[in-house]
Every structure is written in C-alpha cells, then in structure tokens.
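A single protein chain has been omitted; all remaining protein chains appear in their positions.
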Amino acid sequence: MPGTYLPSNYLPVFIFLVVAIAFGLGALLIGAIFRIRRPYKEKLMPYESGIDPVGEPRVRFSIRFYIIAMLFVVFDVEAIFLYPWAVVFDKIGLYAFVEMVIFIFILLVGYLYAWKKEAFTWE
Amino acid sequence: MDITIIKPILPEIVMAALACVVLILELFIHKKETIGVFAILAVAAVSYVIPQSFGSAFNGMFISDGYSVFFKFIFFINLILAVLISIRYLKIERSEFGEYYSLMMFATLGMMIMASATDLIVLYLGLELMALSTYILAGFIRHDRRSNEAALKYFFLGAFSSAILLYGITMIYALTGTTNILAIASQLQGKMTTQLILAIVFLVVAFGFKIALAPFHMWTPDVYEGAPTSITAFMSVGPKAAAFAALGRVFTTGLIDFAPDWRGILIALSILTMAVGNILAIQQSNIKRMLAYSSIAHAGYAVIGVIAGGAEGLSAMMNYLFIYAFMNIGAFAVVIMLRVEGVKGEELEHYRGLAKTHPLAAVLMLIFMFSLTGIPPTGGFIGKFYLFKAAVGAGYAWLAVVAVVFSVISAYFYLRVVMYMYMHEPEGEPAALATSTPLGLALLITTIMVIVLGVYPSPFLAFARLAIG
Partner (left out) sequence: MQYYLLIPFLPLAAFVINITLGKKIIRKQAHWPSTLAVLGSLVVAVMVLMDVLAGKTLNEDLYTWIISDKFQVSVGFLLDQLTAVMLIVVTSVSFLVHVYSIGYMHDDPGYYRFYAYLSLFTFSMLMLVMANNFLQLYFGWEAVGLCSYLLIGFWYEKKSASDAGKKAFIVNRFGDFGFGLGVIMIFLTFGTLHYIPVFGDAGKFLNESVNILGLEVNLITLIALLLFCGAVGKSAQIPLHVWLPDAMEGPTPVSALIHAATMVTAGVFMVARCNPIFSLSPTAMGVVAVVGGVTALFAATIALVQNDIKRVVAYSTISQLGYMFLACGVGAYAAGIFHLYTHAYFKALLFLCAGSVMHAMGGELDMQKMGGLKKYMPVTYWTMLIASLSISGIPGLAGFFSKDEILFRAYAAGGVGKFAWLLGTVAALLTAFYSFRLIFLTFHGEFRGTEEQRHHLHESPKVMTIPLLILCVGAIASGWVGIPPLLGGGEHFSEFLAPVVGHPHGEATHAEEWMTMGISVAVALAGIIVAVVFYLKNPSIPVNLAKRFQFAYRVLWNKYYVDELYDLIIVRPTLFVAKNIIVGFTDGAIIEGIVNGLPRMVNRIGAQVRKVQNGLLQHYGAIMALGLFLILAILMIKYSG
C-alpha cells in the first residue's frame, strides 16, 4: 500500500496513551496479586457511607439532573473558550473582542431562554 | 477592522440573529401563529441581503456563489412552505410551541452553511446544526410515542453517519493536510491511495445517509412516518437538498479527478435507491410512509444529475430539487389537510372517494401525484426530462432508461391514490378537512408553481444554468 502516513508529532500522544493504559491496568493487577481475599456479605455490599443501601440502584433520575448537566456543559465550554481567547487577546485586538461579545450574547440568549422556561428552578 | 469580510456570510448571520430573536419571542408571545409569520418575515429579510453577499470569506472557508444561492432559495421555499402548513397542524396535534419555528430556522441556517461551505469543517458544522435541529423537530409531538421513536432513531443513526463523515474528513486531512475543498484536488494530484478510497467511501456514505440513498436509507421510512407531517415535508426537501449541495460541491470540485470511482459507487447506489424506493412504496398503505419511500426514489433520480456531472448535470439536479420542493410539500400539505381531530388521515383508505366529498382537495392531490410521477404538463415531467437528458448527454443513456423504467413503476402507487380518490365511492361519514388560510396559501403556491414549472420552465432552467455559471 502506498503512502502510509503517520505524523511523528502524535508519537508523544501515543506514548502517553500506552502509559495511561498500563498505569490503570497495572494498579488493578498489582492489587489483585497482593490483596487478601476474604469476602463476606457486608463486605460485598455497595458502599453508601456506612448506611445499608435501600432498594435498587437503577432508579430513574429526575429530568432536572440532565437539564442542569446540559446547562453546565454549555457554560463550561464557554469558560474553556475564554482561556485561549484571553491569552491571545492582545494580539487579535478589537476583532476578537467583538467576536467574544457575540459568542457570549448567543449564550445569553440561551440563558435567558432557560431562565424563562424555569430550567433553574427545582420543581 | 474591515467589516466587509463578513459580507458573504451576512445572510447566515441575519438568519442566526433572527432565529435567536424568534426563540426569545416565544417566551413572550402567546399566539404562536405570530411567531410563524415572523419566521416567514425573517426569510424575507435574509433574502434581501443575499444579492450583496457574493464573494468568499474566512480565507476561502466559506463562499457565496450562484450555486449556493440557488440552494438557499430552495431552503427558503422549504422553510416558508413548511411554516405555512404547520400553523394549523400544530394546533391539531396540540404541540404549539414557538421553539418549533426557531428550530426550523436553525435547521435552515445549517443548510445554508452546508451549501456555502468550501471547507469540510465548516460543512460539518452546518450539517450538525441542521441535523441536531431536525432530530428535535422529528420528536416534536412529545406525547406521541411514534414521534419520540422517530427522533431517537434519527438521532442514533444520524450520529453514526456524522462519525463516518468525520472519519472521511480525517482521511482527507491526513492525505492532504487541508480541509479546504478547493485545495484538496491540487494536493491530491490525482493519486489514488488506500486512504483516499476510505475517504471517498466514507463521504459517499455520510452524504448518502442524509440524502437517503439505499442502503443508507433505513432510517427514512420510520422517521418520516413518525415525525410530525409538517416536519416530514420539511425534512424530505431541505436537508436532502443541502446534502445534495454538499455532495455536488465536494465531489465535482475537490474529488473531480476521481470521478470514475465515485461515479461507479453513485450509479450503483442510484439504481438500488430507485429500486428500493419505488418497489417498497408499492407495498405501503400509509400515505406518509408511501411518500417517504417516494422521496427515497426521487433522491435516486436526482443523484443521476451528479453522476452526469458538468454544468448540465448539476443544473438538472438543482432544477429537479427545486421542482421537487413544490410537488413534495404540496402532497404533504394535502395529507395535512386530512389530519383533523381524532382522524389521522394518513391511510390510503381515507382517500376513498375524496373526489366526491372534497373535489378541490382531490384535484390538488391529483396534480401533485401526476407531477411526482412525471406526467406532463407538470413540473415533475420537466425535472425528469432534463435529468434524463443530462444522463443521455453524458453517455449514461442506459441509466436514463433504468430511471424511466422505475418512473413507470412509480406510476403504479402514485396513480393508485388517484384511483382511490376518483374511482371509488366514499364510504361512511365524509371526511372532514382541516383547512386554514396559511395551508390554503401553501397549496396555492405549490399548485401554481408545479403547473408553471411544467408549462413555462425556461426562466427557472435559465436561473439554474446561470447559478452554475
């Protein structure tokens, strides 16, 4: 096959990947080798801060959780986007400023919408 | 700061801003029809800035040219007609929410970006915006399980196809170091590699999914049937046309050197699509589902334009989509008219004896069915005529013959509707019609355009040719 292509820039990423997987698996493996196995009922019980667990673990979560999670993602992304912007702000100047204002404004529309739709009130 | 650089993208900016405004309006306006009207006005505003938009922006990532503008007009028509047929329908389905209109606008914005994209990443952005909006719209009747099912299926398979598209883009980038559609060709220099095969196949599959080419059409019948009828009409035209725009742009500019390869794939898919669409449409007793298969089949015809290629082939494909927009939405508008409280009005049985009980509705349906079949003097005939002519001109006479054969098969199920309306006696209570001024307006526009395009097509044909340049 002609033209097989592997950018060498990605080699560190690859090494990182291998190390990460090896670390995770290694920790579990070492634990499995060295720990003492004496299981009994209480020990196999799910850990709920010392209280006996009640009912099934698979309960339906309220839709509110998801809405909050989504809203969090939106503003999280906004925050992440602000970091690189802040770093290069002095180089791009007014153009970048206007762009960011527009970006935040769009999020603001979403925020307003979510607010009016009572996404922030529980129940 | 030079403000003129955003001129090419100004229509999209206006559309985005107005879509946001519509979203906010929803919070304060209780009469939701007003929002629909506002959406139509927004289209007018966007159309107004289009003539000044010609040019390229963002270092050649985005272009406003004749090709994209022609497609944008198809999207606008699609949006306007879909809004008109929605207003009364949403009330009947008890799903009157203003977000509906803003989602339609966002979807249209996505389509516009797709048509104008000269960079694969921009293309992907547009595609996702369009797709995510339509996923929600497909499930818009929240209390209807089938609508939910449609949305979920569409979302999962859509995500699948998005992944495939991204993979294809990645391959292209890996080979050329660019995602610019215009630069790809010069970087590739006509060299065929394994990665390129992967790239081409992935792109064909991803666009084929949106266009609903068999065997990537599997989602279409279920989604079209389950989605609100107005959204089915919207989806069967807009996103399809947008994907055609992207397909045409990517394959006939960036990958033009590999035309023999992708042409072979498209020919096979086109024939398979026409076969699956037409043959399975015969099986359907539900009009919505039949129209879903019919729209699959029509995609199969339209692909012939891309296969034929060149100005002639592309303009035939564009014309076909333009004509298809009117006739298909028109047919769905009639279906919507039969949807009243308590009666779905989607089954073929509901059309029994319609000519006796509602002669006007029957005549309109007759016109759309004739046009979809391709019987002169309707627009459908003109569309097919130029499409097949382009195929013959490009040396694919046999493909044109195959398409004609499938058109003949399609007559069977289109004319069956006509037969039910005209040759059967009405049974039981005469069906009620849910008419309204906007729906009437939509039917008026579509009927007139289907006839005008059939009788006096030259200006529209000239427009498409001009758009190609």
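Lettered A and B in written order, each chain numbered from 1.
The working rule: a residue touches a chain if its C-beta (ideal position, glycine included) is under 8 Å from a C-beta of that chain, and two chains touch if they have at least 3 such contacts.
It should be emphasised that the depicted structure is a prediction, and the values quoted were computed from it without experimental measurement.
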Residue among B:84, B:211 or B:280 that touches the chain left out of view: B:280
Residue touching the undisplayed chain, where the options are B:50, B:237, B:382 or B:400: B:382
Residue of B:38, B:216, B:332 or B:422 in touch with the missing chain, whole complex considered: B:216
Missing-chain contacts mapped onto subunit B: 152-153, 156-157, 160-161, 164, 192, 194, 197-198, 200-202, 204-205, 209, 215-216, 218-219, 221-222, 261, 265, 268, 276, 279-280, 282-283, 382, 385-386, 389, 409, 412, 455-458
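Basically, only the chains that are shown with their structure count from here on.
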Interchain centroid distance [CA atoms averaged], subunit A/subunit B, Å: 36
Sites on subunit A touched by subunit B in the complex: 1-3, 5, 94-95, 98, 106, 109, 112-113, 116-117
Subunit A contact footprint on subunit B (complex, rising order): 1, 16, 20, 23-24, 26-27, 174-175, 191, 193-195
